[in-house]
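Removed from the display is one protein chain of the complex; every other protein chain stays in position.
== subunit A ==
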């Protein structure tokens, strides 16, 4: 079983081919930080209102540390306990992607914040910005909850581990990041900070896959060990998501403190609740909030993009295309 302790090394016969497919798909989406052109952002930063500037500075401060925390949990917990070589292939790939995201936001901050002292402060957000510290504490709590486990021997160990996986997928990548993406896409829908948005678009694409993989892990365990999932666990997940929503709402209150037209705190809360409901649904748990998505600009993320190449780099290509020259393929 997937959570049995050990270091399975056998790729054939493959027990979890779906994990391997995810690994291959992820490789096709390779992108590099150098492809993101931030130069028009610098002009935009000058035009932002003080309220928007505050929003951006808080947002990038969160990004400066967010992916690092996820990467840490991946190495410290996930990689250790997901005992499938193909699953670990995917996790290795995910780790690489997290590193690229960290590099992207590092590059972003270096570009956005030319003043060295201010830059140091942004990177220290976890310590000195309370609304970000609160979110970080939430993450650390869940990292620590399983950190001492070397092996998942008991039912309790496994449940603890599942909660960690669910926390990182549903609450951190699935809610904190989705909150952050909403600010980025809000700005882009107003034609602002295209560089940030195009890099974030690729980050978002990767994060969607990370989340999907984590939920695959949960589903696999559910099939293998259905008795791990019970009402108590459901309640724990609901509580965890409720806490995550509160963490993110207090962050929103800070970020929107000065008033941003088109993005009210009330709408943001509704959006976060809506996202939380979706995470519950994926986990087969009855949604609790019944909120609707108030942000039309998020709906824009759900449809195909069509860039005018004069204006934007198109992000829709694949790497790792295969095959050989032939003249009678169907097209």
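To be clear about the criterion, contacts are C-beta pairs under 8 Å (C-beta built on N, C-alpha and C of every residue); 3 or more make two chains touch, one makes a residue touch a chain; residues count from 1.
What we mean here is this: contacts and distances are computed from a predicted model.
Peer 1: Would you kindly match the missing chain to its UniProt protein name, picking from "ABC transporter permease", "Ribonucleoside-diphosphate reductase", "Peptide/nickel transport system ATP-binding protein" or "Acyl-CoA dehydrogenase"?
Peer 2: Of the names offered in "ABC transporter permease", "Ribonucleoside-diphosphate reductase", "Peptide/nickel transport system ATP-binding protein" or "Acyl-CoA dehydrogenase", the absent chain's UniProt record gives "Ribonucleoside-diphosphate reductase".
Peer 1: Quick one: say which of A:81, A:101, A:135 or A:269 touches the chain that got left out.
Peer 2: A:269
Peer 1: Even though one chain is hidden, which residues of subunit A still touch it in the full complex?
Peer 2: 25-26, 28-32, 34-35, 37, 39-40, 178, 185, 188-192, 194, 201, 204-205, 208-209, 211-212, 246, 249-250, 253, 256, 259-267, 269, 275, 278, 281-282, 293-294, 296-331
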